[in-house]
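One structure, pasted below without further comment.
Every protein chain but one is kept in place in this view of the complex.
And then chain A:
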Amino acid sequence: MPKNQNLKSILIIGSGPIVIGQACEFDYSGTQALRSLREDGIETILINSNPATIMTDPTMADHVYLLPLNTKSIIKILKEHPQIDAVLPTMGGQTALNLCIEADEKGIWEDFGVELIGVDIDAINVTEDREQFRALMGKIGVGMAPQATATSFLKGKEIAQEFGFPLCIRSSFTLGGAGAAIVHDEADFDRLLTYGLEISPIHEVMIDKALLGWKEYELELLRDANDNVVIICAIENMDPMGIHTGDSITVAPAMTLSDKTYQKMRDMAIHMMRSIGDFAGGCNVQFAVSPDENEDIIAIEINPRVSRSSALASKATGYPIAKVAAKLALGYHLDELENQITKSTSALFEPTLDYVIVKIPRWNFDKFEGSDRTLGLQMKSVGEVMGIGRSFQEALHKATQSLEIKRNGLGADGKGYKNYEQIIEKLTHASWDRVFVIYDAIAMGIPLKRIHEITKIDMWFLRQYEELFNLEKEISTFTIDTLDRELLLEAKQKGYGDRQIAHMLKCLESEVYKKREELKINRVYKLVDTCAAEFKAQTPYYYSTFEAEIETADGKVFVDNESIVTDKKKVVVLGSGPNRIGQGIEFDYSCVHGVLAAKECGYETIMINCNPETVSTDFDTADKLYFEPVFWEHIYDIIRHEKPEGVIVQLGGQTALKLAEKLSKYGIKVLGTSFEALDLAEDRGRFSDLLTDLKIPFPKFGIAESADEASALADQLDFPLLVRPSYVLGGQGMKIVINKKELEEHVIDLLKSIPGNKLLLDHYLDGAIEAEADAICDTDGNVYIIGIMEHIEPCGIHSGDSNATLPPFNLGDLVMEQIKDHTHKIARALNTVGLINIQFAVKDDKVYIIEANPRASRTVPFIAKAYGEPYVNYATKVMLGHNKVTDFDFNPKLEGYAIKQPVFSFNKFPNVNKALGPEMKSTGESILFIDSLKDDEFYELYARRKMYLSK
């Protein structure tokens, strides 16, 4: 059956603010779905409260509602758009499904004659309600772990007695494994059971026998209305059962499954999919496989919607799951659609990979002091990276190089652990660094068998690690002069960075690079094409690798490179890498707009990024996508290959910005604001001199490199003091101290964790109001302030964690004039070309400068959404020299105020101090429009402000 012709207008529900367990992967899937529906001439209406998304751009849907995700908003939209025929709830994660169910229970869909497409309520219920799901699996003969439901504390205790420990507790209808825990013994059970029941909206937990050490797999499927089912990707968790899949290192394709067992799993998945009622779209099924010779397979769960894993699977295979899922929801059958990559073959097929991808989660435990850093059933990571390589080893290395945690890959950087007890402890209690510790354990000589016993990680993976270490050892016996081509090529093929090889050979990175050049060991680029080169692909989605040589019949020797360089003028946009606190989806928003703007200016756009959750790494976004670590060596090789006019660094947050220095040093043009200006803004001393010259006030400050110096400085500056290391992100390590004892403690702490760093001490303007301005500036010094926001909370709370209003709600004309005046002066003085964000503290009607960042800030997407203006587009055109600020017709539209509200994920870290301070802790944000300051919500936020003031 082809498309359902009755569907002309469709409502899509987004996933709201970013929280742990539900991140920007839903911006990617929502964006794809909107584009896909539009291709079919469908009118689209979107609701999502997250302004920092591409999907909420006015151009993405016919009507975008930046409203809170509740039934009140749904009713409002349905009243305004009686033409809506259907709602598609499978693109916005659990949030959208839950809202859809709530609206269904209230009879809203029925009242407005809105059809549910993609999935029906029964299918959602049967997959969400663990009791129903279990009953269904029993009926169709799919095995599950012994499991029972408890809706009361007493019932839970009874179940535990029956099953014995270890047990898993999982809360029903929650997200990212919230409330889930493994209970090893009775002592912890009561507490965890109570917590699990409390966090479930229906006060229900599932208790199951823990299958610790079983191998864990996920299959990403598509099913159409004709019951055709295809498996898009099989993902193997390197970390076995016991660690949430969102926190596991995962690999595709499955590495250790025989065809027999894989096909059995495939049959089960299809059987399960077909049993859950009406469903047309993308779906995820999770399985556990016993590691013994029985290879028993049991089902864990089904998610009848696109997910984090489907985003990963889309990037891993090149098959755009959400895009096709949206078409299936319209009624199309898979065999009626084409493969989006080859454009010549059918969408009804199963992608095959001739490379390996490794996903590693990115954690931010440092932001949650006191948190339990051990990984378990509850997801704790805030982002992820994906590495693509022609072997598991290369992919693993690339993923570790993408993390931006100051590691160059596995081993060979002198940063490994060397203490036996510590290594065993870290293997036992998996945390963010276990992926590195395995290497250290092998280096220390701990037998693989022992590592396997502790971690239960499949021996195949451990042997791959061992091979890497053996290679490192072998190379270490050479010098840069004696190393032969074959061995160097092998090291590069296995993903070792030049820096690591330099470490092994005790030489400089540049010498390794030079040697590579001499020996013609150069990166080549291969396509992600869904079909292992069986068909010609049309999609410019590349990854790098090193390959063996080929010799033509007439003796020409070459290495096969699939990335053909065009003679068009090109620009590279550097992405922002993994999401983390302080650098999230906002920067991906900016990167995507940068790419689109550069396209409009006639450039061929080249995107480099390694975050699989994002729109920027959708192959539909840039003209060429290089899915590569935002890591110097990879970037430099791409630039050498493509020879772009320049690189845009100011859109990809700190990740991209910090590469500006090296780019400049290597003579590569940084488009927009120069490296010198970026550096000047970061250098507190020189920046203060500049402010002094401009006669702009700033809080007294000083720089200290030891506790003694800090103490002496404190006498000059007066307490309270704001203490922080230089060059950090999201206020990392920033703290307000009120006396010398606190100062000394914090200084010692900082110098311990970041040795050799310079510390900045600012006099803290107690009780000041904080405000910030974003502006665009061009080479002629024209400045346009795109927005000024006032924080509701007082100074001292990180701007990312503050509620803020656009425009300011109670700053007088005098203050506003100073803000504008300072912004103009600073933007010009820094020779800003593009975006700049300046933060202010206002005390006694005097405006002080806290800091200036000549780059796209976190607030830019918010302001763009609130005013309905494409500011990043304008700024990019200014950076490229294509336009002047004066070329644009600025026409901001906003009635009343827009409030930016931070959203936190503290529920994932029950023991963490939730107090806010100069270090950012929020994971996402939402936008709230109010007509006037009399609005109750604003009043409440404002009233809460007093709470902080009284502290």
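Just so we're on the same page, a residue touches a chain if its C-beta (ideal position, glycine included) is under 8 Å from a C-beta of that chain, and two chains touch if they have at least 3 such contacts; residues count from 1.
By definition in this document, contacts and distances are computed from a predicted model.
Hidden from the displayed complex is a chain whose UniProt protein name, among "ABC-type quaternary amine transporter", "Transport permease protein", "Carbamoyl phosphate synthase small chain" or "ATP-binding cassette domain-containing protein", is "Carbamoyl phosphate synthase small chain". Touching the missing chain, out of A:559, A:601 or A:703, is residue A:559.
Across A:369, A:534, A:718 or A:749, the single residue that touches the chain missing here is A:534.
Remark: the omitted chain is touched by one listed residue; of A:83, A:152, A:352 or A:810 this is A:352.
Considering A:106, A:450 or A:473, the position touching the chain not shown turns out to be A:473 (whole complex).
Of the candidate positions A:184, A:463 or A:640, contact with the hidden chain is made by A:463. Those residues of chain A that touch the chain absent from the view are 226-228, 230-231, 234, 253-260, 262-263, 266-267, 291-295, 333-335, 344-346, 348-356, 390-392, 458-460, 463, 466, 470-471, 473-474, 486, 493, 526, 531-536, 547-554, 559-560.
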